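Every protein chain but one is kept in place in this view of the complex.
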Amino acid sequence: MEAMLKVDGLNVNYGAIHAVRDVSLEINRGEIVTLIGANGAGKSSVIRSIMGLTKSTAREMTYISPRDSKPVNIQGKPAEEHVKLGISLSPEGRRILPQLTVEENLTLGAYIRDDADGIRDDMEYVYSLFPRLKERHKQKGGTLSGGEQQMLAVGRALMSRPDLLMLDEPSLGLAPVLVDEVFAIIREINAQGRTILLVEQNAFAALKAAHRAYVLEVGAVSLSGTGPELLDNPKVRAAYLGG
Amino acid sequence: MNLNIFVQHFINALSLGSLYGLVAVGYTMVYGILRLINFAHGDIFMLGAYFVYFATIVYHLPWAVGVIVAIILTTICGLLVDRIAYKPLREAPRISALISAIGVSFFIENFAVVVFTGMPRPVVQPAILMKPIEFSGGVRLIPLGILVPVVAFALVGGLMWLLYCTKPGLAMRAISFDIETTRMMGVSVNKIIALAFGLGSALAAVAGIMWALRYPRVEPFMGMTPGIKAFIAAVFGGIGSVPGAMIGGLILGFVEIMSVAFFPTLSGYKDAFAFLLLIMILLFRPTGLLGEKLEDKI
Partner (left out) sequence: MRRTRNLILTVIAVVLFAFFLDKAPEILNGYWQRILNLIAINAILALSLNLIYGITGMFSLGHAGFMAIGAYVSALLVLTPSQKNAMWILEDIYPWLLKVNTPFIASIIIAGLVAAFFGLLVALPVLRLGGDYLGIATLGFAEIIRILITNTARLTNGSLGLKGIPAYTTLFMSWGCLGVVLLCMVCMLRSNFGGVLRAVRDDEVAARMMGINTFRVKVLAFTLGCFGGGLGGALMGNLITTIDPRMFMITQTYNILMIIVVGGLGSVTGSIIGSALVTTMLEWLRFVENPITIGSINIPGIPGMRMVIFSLLLIIVIIFRREGIMGMREFTWDIFFPRRKPAPKTERPASDTVLEVRDVTLKFGGLSAIDDLSFDIKHGQIMGLIGPNGAGKTSAFNVISGFYKPTSGTINFMGQSIGGMSPDEVCKAGMSRTFQNIRLFGHETVLQNVMTGSRIRQKYSWWMTLAPFIFTDVIREDSAVKARAMDLLSQLGLEDFAYEKASSLPYGAQRRLEIARALATRPKFLLLDEPAAGMNPQESEELLQFIRRLRDEFDLTILLIEHDMKVVMNVCDYIHVLDQGVHIAQGTPDEIKANPRVIEAYLGKGAA
């Protein structure tokens, strides 16, 4: 299997707080990898560091684009460069631009692209994944329900045609029915050839969807393995509910 | 008050208001994105007036060319101000950038005194703009009075088109809500901020040029009062909103001209109206007419 992202010895400090301690992980092309753990375990900090939104230090942070298979050191690069390399992020809390319409939010997601036809096709593709968004394409982002906003955030992240799609808590605040729907769509996106890094608190849904997983506890990786392996591991439960 | 006089006042108010509006747009764009009162904006407006004065009167360029040269030079100045005085302070507390803005404003004004001297200089008005046109009902108007609002509305219309129908415009609106998310979409935030400064400065240049033609003179401190009033117009219209800034500017123009027209005894207090209007709106509708609410998080 070809590696796509290699992170080695990642550390994040916020002032006196050591939020991420020496985290290493690897993502292979075509995989769904999930990073699970209780609240405050440092999951978002890891994904934000990879995206270049949070200051971090690492021994290595390399991205190998499937477009040219050249390894690029992405440490210290600003977020906008990442998008051009083919990485995109659907951030925690959705971060929909509330005053822009659904369509404008999606167009913004395709900011780095100039192929009007391709953008139109991708917008149709997003609408086919989330038909609800099509119905509301002229509505302002802020007027959508939580679930619709989540769909919009995922759709927006897809608009840059990323090779690596990172999703931060896509199930947060969603009703259980919707959670299933979101995970089904994540699998579908993956089946169409995109690699996915998924950060989740909803461990069981994430583990069922993922090929491999890392469990984060107080900023450090405490456990890793394939999805099915971890599903039955009692240590996972302990990581959430305190053994 | 006969029809002619009323129409004169009306056109006057419309011109003044649209000039305030043009300058206010620059304030509102920068404030919307950086939450910074660009105190130097009024002085950028002054530079626009001076550049056209030098281009046409000192260097004898034709008016059309002079105006374009002045707009370009003013835009460059606006960009330099951002690059030198504000960009290093993006991560600093907002108040630092504000003090820097005050410093820049001070600097430009006094630098203008040094270079241009403090003496007001007369601007020659092109005859074609000053020849009155007769309308029915005894109404006489000079073309300049009509040109100013027409140009201002056309420019603000163009800006709205740019904001609402183009990609950089979309990015600019997005930045004003959430810089980080916009960055995640692959937008180079600093370029867009520079674009906002550039556009604001160009509009201020146009306003400065038309202001110089109306009053016909230029002086180093001419941007101070209109600048502050235009900022008030921006707050009044709802800071961050481009149509709001234009509406705020127009309301301010009308209040100033009409109050003096109907109550001549109040003419000494003319400049106070803007501030009274500001304080009223801040107390009763702090977000302005078209503004969005910004909330603090605990």
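In order of appearance the chains are A and B, and numbering begins at 1 in each one.
FYI, a contact is a pair of C-beta atoms (placed from the backbone, for glycine too) under 8 Å apart; a residue touches a chain by one contact, two chains touch by 3 or more.
A quick note: this is a predicted structure, and the numbers were derived from the prediction, not measured.
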item	value
Shown chains that the omitted chain touches within the full complex	A, B
Of A:P176, A:G193 or A:P228, the residue in touch with the unshown chain	A:P176
Full-complex contact with the absent chain, from B:A13, B:I33, B:A70 or B:V104	B:V104
From B:L80, B:I95, B:V124 or B:A154, residue that would touch the chain that is not displayed	B:I95
Touch residues of chain A, complete complex, unshown partner	14-19, 38-40, 169, 171-173, 176, 179-180, 201-206, 208, 218-219, 236-237, 240-243
Footprint left on chain B by the chain that the document does not show	35, 37, 84-85, 88-89, 92-96, 98-100, 102-107, 109-114, 117-118, 220, 224, 228, 231-232, 235, 268-269, 271-272, 274-276, 278-279, 282-283, 286, 298
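The rule we apply is simple: only the chains that are shown with their structure count from here on.
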item	value
Of all residues in chain A, those that touch chain B in their complex	51, 53, 78-80, 83-84, 88-89, 91, 95, 97-100, 104, 107-109, 111-112, 156, 160
Residues of chain B defined as touching chain A within the complex	167, 170-171, 173-174, 177-178, 180-189, 292
